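Okay, here's the structure, questions in a sec.
Complex shown without one protein chain; remaining protein chains in place.
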Amino acid sequence: MSKSTIGVVGEFTDVNALTAAVAKVTDAGYQRWDVYTPYPVHGLDKTMKIKRSYLTYISFAGLLGGITTALGLQWWTGAVDYPLNIGGKQLFAWQFSVPIDFELSILGTALMTVMGLFHLCRLPTWYNKYQDDESFKKATDDTFVIAIDADDDRFSADNAQQFLRQLGAQNVHIVHAS
Amino acid sequence: MTAQHHEQVREPLVLGNPSLRDVTARIASIVESKISMKYLLTLGFTATMAGWGLFALYYTITTGIGVWGLNNPIGWGWDITNFVFWIGIGHAGTLISAILFLFRQKWRTAINRSAEAMTIFAVICALTMVLSHTGRPWLFYWLLPYPNQMQMWVNFRSPLAWDVFAVNTYFTVSALFWFVGLLPDLATLRNYVKSDLAKKIYGFFSFGWTGSTRSWHHYEIAYMILAGISTPLVLSVHSVVSFDFTVGILPGWHTTIFPPYFVAGAIFSGFAMVMTLLVICREILDLKQFITLKHLDNMNKIMLATGMMVGYAYILEFFIAWYSGSDWESWIFINRAFGDYAWAYWTMFTCNVVSPQVFWFASARRNIPLMFIISIFINIGMWFERFTIIATTLHHDFLPASWGYYSPTWVEISIFIGTFGIFLTLFLLFAKFVPVIAIAEVKSILPGAQPAHHHGHDHDHDSAHAAVPAVATEGGH
Partner (left out) sequence: MFSRKFDVGFKQAVAGIGAVAGIVFLIGYFGVRNEVLDVGYRPEQPVPFSHKLHAGDLQVSCQYCHGGAEVSAHSPVPTTQTCMNCHTLVKAESPKLKLVRESYETGNPLEWVRIHKVPDYVHFNHSRHIRAQIDCKSCHGPIEQMGVVSQAKPLTMGWCLDCHRKPEDHIVGARPISGIFTGKLHDMKHLKDSTYMYTPIKAQLGTPVALTEPAFGQWTTALPAHQVDGIPHPKVAGLGPENCSACHY
């Protein structure tokens, strides 16, 4: 099997040059591309016109699930399933349910946030098509990498390389499947 | 690094103007360095402490908690003292990682990772104490509401059940928060370290994090949400722990001031523990570049503030005891300060209220030996606070015929030493094998790490700044 092209990558070391370049790539209309950075660069997601994450809704569902579980559990076990007179206290009252309502809301939110994050970022995935590329490896260290994927409709290896070089990227090269 | 003029107003958070690569290399060098004899000996020592504690725990579990010094009026002793102590230690980590994050306190980045690790390890110690004090820890699942053949449920009207939920939630959320924070740094190490085995291990635990902007976008929101929910969580946990006491109607416990007082005390003790370990860490691991005197100064200020809060609570408790007009309440407080446990009370008062007062002086806040000693004083004082609260209220109950005195046995002392062993062993392992500094976060606050302006198409208000030429501050390449 001949080596198929995965995409084209280019390196940046200056964050301002990167931001300018990212804006251009966005304007060029590429869809399947990404910028790999060692830390979150402010505003880069907006420059890339990434749709706002719906993670907040997932988290909110976790909160609702948590508080519903807590209220339902305390009410059903205490007042319905086994009503037990303990020191003359109410079988259920929202006042005493507050600590657990709160804790389970937090727990539900946290679990759903992390699961939602993993889902949205497709984690864990122990394989990445760029994983053997040296530029890509440096992207968690000190280099910003723009990678345009080969499966983008507008992709052409030559054009993409030229485009990235124009934008000031260094070490622009094609990544082949290993 | 030339264009730092706007940073000069404040002390830099990272010394020596490191490049991005320098940060990676510095942290990775800790992980990659050969394990020294000194490290192994220290680890051996702490592991022995842990082993000794685990032996005492084994003896307790197989024999029963009769081997402890607990007696009839005093049903809670070192077990619950240590539990509250360790839970308190944990609070600094979440405070630093969550509350300071929400307040945009950038100095947190150097210390949050290790403080969060301490949180998790401290909660493990707390759980050890609280599970062993149940007497039959293998039936721990009875604490949870699950459908069983007895058709019994947990008594949700009891603060002890709330505590189970609070502590477990706290542990889970802290661990998740810590792990989410670690993902990018593990990925950094995965791509940086040389050993194949290390690459595999970090590669596995980094879950395939790439640093993709599309991921960072979700990641930053997730981190913000986790910080947002951890903030009320950390305040709630010690409040709920204090409910264990306040919901009981015993004089000395039945006090409305307890929740804020416990939370302040927890943060106070947590910062003291973070200080104790960080001072050692920054010396041994040579992290002075990241953990600067400014960081320590800030932490000392927080200790001073929280120390004054607990001092206020100590004094207010006496005022309210007198003002309540309740004979029992008044008497228990007089007994607390001048009775059988006066030695514990005054140790607590001296360590917690008097000793941090030196931090009014800027020179003291930047004097490392002094802050190390004071932090140990505070650790001791905060332990005695919990002991005082528990023992003084219990040892003289409503029935004078049953009044008693409590002293721990060798088993309880061993278990307490053991929890320190567990805590320190885990921390040593953490300091060697896990990035002790949040690499990605430190990089993001380096001067020039963020774009001078956003090129976002929806940033009209930025257009004025767009004229300013981009400042190239990326040094070291």
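The letters A and B name the chains in turn, as written, and every chain counts its residues from 1.
As a convention for this text, a residue touches a chain if its C-beta (ideal position, glycine included) is under 8 Å from a C-beta of that chain, and two chains touch if they have at least 3 such contacts.
Quick caveat, the model's predicted, so the values are computed rather than measured.
Student: Kindly state which of the options B:Met37, B:Met150 or B:Leu399 is in contact with the chain not pictured.
Tutor: Of the candidates B:Met37, B:Met150 or B:Leu399, B:Met150 is in touch with the missing chain.
Student: Could you tell which one of A:Thr5, A:Gln131 or A:Ser156 touches the chain left off the display?
Tutor: In the complete complex, the chain left out is touched by residue A:Gln131.
Student: Considering the whole complex, not just the chains shown, which residues of chain A touch the missing one?
Tutor: The missing chain touches chain A at positions 82-85, 88, 90-91, 124-128, 131.
Student: Across the whole complex, list the residues on chain B that are touched by the chain not included here.
Tutor: 148-152, 190, 200, 203-204, 208
The rule is short, and it goes like this: only the chains that are shown with their structure count from here on.
Student: Where the centres are mean C-alpha positions, what is the separation of chain A from chain B, in Å?
Tutor: That gives a centre separation of 28 Å.
Student: Which positions of chain A touch chain B when the two form their complex?
Tutor: It comes out as residues 13-20, 22-23, 34-50, 53, 55-56, 59, 73-74, 77-78, 81-82, 84, 86-87, 89, 96-97, 99-100, 102-104, 106-107, 109-111, 113-114, 116-118, 120-128, 130, 136-142.
Student: Per the contact definition, I'd like the list of chain B residues that touch chain A in the complex.
Tutor: Listed in rising order, the residues are 19-21, 24, 145, 151-159, 161-162, 165-166, 168-169, 172-173, 176-177, 179-180, 183-184, 187-188, 190-192, 203-204, 207-222, 225-226, 229-230, 232-233, 236, 240, 243, 439-441, 443-444, 448-452, 454-459, 470-472, 474, 477.
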